[in-house]
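One chain of protein is taken out of this complex; the other chains stay put.
Presenting subunit A:
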Amino acid sequence: MLRVFWCILSRDLTLAMRRRTDVLTTLFFFVIVVSLFPLGVGTESKALQIIGPGVVWVAALLASMLALERLYAADYEDGTLEQMLLTAQPLSLLVLAKIAAHWLLTGLPLVLIAPLVGMQYQLADSAIGIMMLALLVGTPILSLIGSIGAALTLGLRGGGILLSLLILPLYIPVLVYGAGAVEVSQIDLADTQPYFALLGAFLLIALVFAPVASSAALRISLE
């Protein structure tokens, strides 16, 4: 079973590495959106420190949502997805592998670029550390929940805009606690613990249920 997981994971990663622009586009989208806010809101460092965590998280939400469309689209078009549905392997495992690959390609880069973005917003070092940690726990949840929406909107006209309508409301808890953790860390570092506990709980729940729900959604879409 683990072999199937690795097989799909390495396949998706290899495919993405052959077309690196897709990965880089998401990353640069994130950087550009985050860089736009100081220009619109004003560059005073006090204000930036207040809005920083929220802006970074909203940008992460949007970036991961934009990349979601690609999660199943290519496999759907060339028929690979149908073959995956027909295999004897559990579909939710295959889906989990695809989600993991998707997170490695779109979520992890956001975590790694976070320090740079944090500096733009004059965040303290400790706040940047907390932000990276929160993104590390939070972005997989975004990929997991998003995969349900991506599976539901597979092959639809105007799928991208519809996807945002379906998925963004479901992202709210991650946004609240992800941004909350960074905000609280600017006051007292010890206070961030409950936020991380809750984010971790969300991650575990999403890890259990999202692959099952996404595979059910895929079966509905490809019926």
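Keep in mind that, in the parts below, a residue touches a chain if its C-beta (ideal position, glycine included) is under 8 Å from a C-beta of that chain, and two chains touch if they have at least 3 such contacts; residues count from 1.
One rule holds in what follows: contacts and distances are computed from a predicted model.
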UniProt protein name of the chain not shown, from "ABC transporter permease", "Molybdopterin oxidoreductase family protein", "Heme exporter protein C" or "Integration host factor subunit beta": "Heme exporter protein C"
Touching residue (missing chain; options A:V41, A:A124, A:L204 or A:I220): A:I220
Subunit A residues touching the omitted chain (full complex): 148-149, 152-153, 156-158, 162, 165-166, 168-170, 172-173, 176-177, 180, 194-195, 198, 202, 209, 213, 216-217, 220-221, 223
